[in-house]
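Complex shown without one protein chain; remaining protein chains in place.
Chains: A, B and C, in written order; residue numbering restarts at 1 for each.
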Amino acid sequence: MLGPRVWSSVRQGLRRALSSTVGGWASGEGRKVDISGIYPPVTTPFTATAEVDYGKLEENLHKLGTFPFRGFVVQGSNGEFPFLTSSERLEVVTRVRQALPRDKLLLAGSGCESTQATVEMTVSMAQVGADAAMVVTPCYYHGRMNSAALIHHYTKVADLSPIPVVLYSVPANTGLDLPVDAVVTLSQHPNIVGIKDSGGDVTRIGLIVHKTRRQDFQVLAGSAGFLLASYAVGAVGGVCALANVLGAQVCQLERLCLTGQWEDAQKLQHRLIEPNTAVTRRFGIPGLKKTMDWFGYYGGPCRAPLRELSADQEEALRLDFTSNGWL
Amino acid sequence: MLGPRVWSSVRQGLRRALSSTVGGWASGEGRKVDISGIYPPVTTPFTATAEVDYGKLEENLHKLGTFPFRGFVVQGSNGEFPFLTSSERLEVVTRVRQALPRDKLLLAGSGCESTQATVEMTVSMAQVGADAAMVVTPCYYHGRMNSAALIHHYTKVADLSPIPVVLYSVPANTGLDLPVDAVVTLSQHPNIVGIKDSGGDVTRIGLIVHKTRRQDFQVLAGSAGFLLASYAVGAVGGVCALANVLGAQVCQLERLCLTGQWEDAQKLQHRLIEPNTAVTRRFGIPGLKKTMDWFGYYGGPCRAPLRELSADQEEALRLDFTSNGWL
Amino acid sequence: MLGPRVWSSVRQGLRRALSSTVGGWASGEGRKVDISGIYPPVTTPFTATAEVDYGKLEENLHKLGTFPFRGFVVQGSNGEFPFLTSSERLEVVTRVRQALPRDKLLLAGSGCESTQATVEMTVSMAQVGADAAMVVTPCYYHGRMNSAALIHHYTKVADLSPIPVVLYSVPANTGLDLPVDAVVTLSQHPNIVGIKDSGGDVTRIGLIVHKTRRQDFQVLAGSAGFLLASYAVGAVGGVCALANVLGAQVCQLERLCLTGQWEDAQKLQHRLIEPNTAVTRRFGIPGLKKTMDWFGYYGGPCRAPLRELSADQEEALRLDFTSNGWL
Partner (left out) sequence: MLGPRVWSSVRQGLRRALSSTVGGWASGEGRKVDISGIYPPVTTPFTATAEVDYGKLEENLHKLGTFPFRGFVVQGSNGEFPFLTSSERLEVVTRVRQALPRDKLLLAGSGCESTQATVEMTVSMAQVGADAAMVVTPCYYHGRMNSAALIHHYTKVADLSPIPVVLYSVPANTGLDLPVDAVVTLSQHPNIVGIKDSGGDVTRIGLIVHKTRRQDFQVLAGSAGFLLASYAVGAVGGVCALANVLGAQVCQLERLCLTGQWEDAQKLQHRLIEPNTAVTRRFGIPGLKKTMDWFGYYGGPCRAPLRELSADQEEALRLDFTSNGWL
């Protein structure tokens, strides 16, 4: 864990860098890192007294390690990152890195509201072993986050990040869709390798693939509900909350898409839509964690103000899995 | 054209029917009519003084007749139906029926705000030769249009319609997404054969296909922007404004999807997204009509309050076609 | 009632007028008509078989005539105008005119989707006795209804209308807020006298009053929920659904505001908010009509697809009145 002195020194250096002109990042030779594949965005387990339970985290990772995932997203929206301190965010990534085999990619969420804090967190994430940084759009002032502001923000972060950057657009949480023209501009940055798009607008996903086709830029679907459709229009993988509980099935859907077995893919995709909606939009992280408990993982409680599901909600959640033959 | 006396008699009969209990429609034996395929939603040509130009309408149809469309949608949103009188709506359908070969399906938009008016218009559309009625959700009181209200509305219409009914959900115009549970309930009606879904949410489209899989219910994508993705999740065709100008290409995309040539389909789909957005969401019917002028059809003016494009808009519109190699 | 021949002749004349340049309307000398005061937007009573019940309409008007209203709005959103035929719309206005004393203003809703139809309906409304036309924004293509389109639309209507025009912005139904800059431009037209604003944004209402202060332009609040606040920022009256059931109280609130008794006004306003929300946003016209039945008027059924309230809804509606001491 980083002590306050290290932080302070990191900050001093970064302030200088942030004041200089853009363009310090020297690279661009050769292809960008390949991030294609399926990633579960891991949840952060908490004890009954709301402390991070690192033991349970490792147990979950151990179980998830049996599936052919490309890697893991840590501190995505499902990781309750806004509820963690900076130290906890880094410690969770540290532990995941230790628990993962070296060939699994670790994508660490490092987005903060300010550009400076995002740079600091990104650098720190690299130091504790993240392979790439997944950077959510700043959102509190989303009314001012036009293309120019976002291009400036991500360019600074990518300039100063020691690891590749993945853009992250999740309008359901942020109220903000990273504009396509900003994505296209940013795709030309040598240290920006792709985007996780959770908006579910497949026309937009196709357009991004099309307009970045000369940039070695990779698109990940942000949810299992539109995974097949995203593959069909050129996405190369997905970050899927559902993969925390139906890991085999999501990987199977990937395989069917990649091998062109579209009919079987369609049938499987159909059976995943309701369970996926249940653990995302419909019941959120409390729904995902409850389902993890059912499937042999540790879900456990969320930090407040997120609440446990009511008995009625739990029943509806279960029905979304049983009616599709998963429970 | 229907005279006022005929209308009056039609109305009297329908009032009686509307007051009786639901269920008069006797059918259900055998499969529903097959509506799979591509349909251009034809525009309504106007003269310089804003009269319907039936001659230009026929010329357009003659040119469009060279493509392997399944049929034509008349009086969809692109037909400016809210700007036409009831007589004009029927006369347009009459003329299209006369101009079309018998094997082309004619889907006529017959939605009105009230259930009663919708029934009347649907019956009249059948009388003038429509093969099926495409019924948009009522929208002025969309705050009250919950599932119960919409199920009641469509059931009444389907009960009394002499021709099959296609549901039509177009939230960009109506502010209302026909709820999935209402669609599932309505799919069981013997006289409701499918839905045109213009919302572009492919997760929703997949779910509708999945939950109506035992009902012989058909889903048409409402726009060319997500046509490939819709096929991938089980749609059987599309109603595509873009087919009014790039008819061959939209039919080609259909063929590539149906024959499993997904890579070529993806490349073609990509090049259609910007042109499609340009003639729909971005520049609306004025954009579509302007483009028709470029492609050898008669576009002409819209009725007020729709305005012509400015020179700047026209240039942006053109760029969306030239940058994708279509002009 | 207008026969088809009259309509046809009206249309011919108007087509010519619409093709000519703007500016035919000759007036502008002297002050615009004073529309200040309270108006109930009357409902349209229907029989059990959904015919317009003109007798009940007259009975309601007779009872409402005992309150010091400035006049009545006929064919506003609460009048279910989208469910009426053109003939019914005119006949309702005809009957209201006959039932009203000459000193009560009759504001008739004459908005249609097309400019041409709106002009025709406005002219006809004048012919059957409307004192002013209240013209709702066209809405089906609201994505294209920018300021330029709306200014053109309303200018044409005002140019050709024999009676003064009141703008009508009701975003809850239309998805469209008439932009302030368009309102300011239109306020300069000699035949446009004011706006009914139902959006409830009192900052906007204040700004409209401020920016039209040199134009003799009058603002009416579109709902009783923000009537006091609207008076406080310069509105001169209100069109209030609630006045159909609590007519004395709404007129009392007007009087308290006009005489500067703000403390009593505030207390009364407070007790009207929940009942007002109940008969508008919360339960819509079915809620308003049910309440009319309780208060000694004829409410009766709505036309489909509007549905009656459930027993639970009815109870909640009643509670909003009883808990504020009105039932």
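By definition in this document, contacts are C-beta pairs under 8 Å (C-beta built on N, C-alpha and C of every residue); 3 or more make two chains touch, one makes a residue touch a chain.
What you see is a predicted model, and the numbers here were worked out from it, not measured in a lab.
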item	value
Among the chains presented, those that the missing one touches	A, C
Option from C:33, C:209 or C:316 whose C-beta touches the chain left out	C:209
Chain A, residues in touch with the chain not shown (by the definition above)	4, 15, 18-19, 49-51, 77, 82-83, 85, 113-117, 138-145, 148-150, 152-153, 156, 172-175, 281, 284-286, 303-307
Residues from chain C at the interface with the omitted partner, ascending	200-203, 206-207, 209-210, 213, 223, 225-226, 228-229, 232-234, 260, 262, 265-266, 269-271, 273-274, 277
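Note that in this section only the chains that are shown with their structure count from here on.
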item	value
Category of the chain touch graph - line, ring, star, complete, other	line
Centroid comparison with chain B (C-alpha atoms), farthest chain	A
Chain pair whose interface holds the most contacting C-beta pairs	B-C
Euclidean distance of C-alpha centroids - chain B vs chain C, Å	33
Distance from the mean Cα position of chain B to that of chain A, given in whole angstrom	38
Rounded Å distance between chain A and chain C, as computed from the means of their C-alpha atoms	50
Chain C: positions in contact with at least two other chains	none
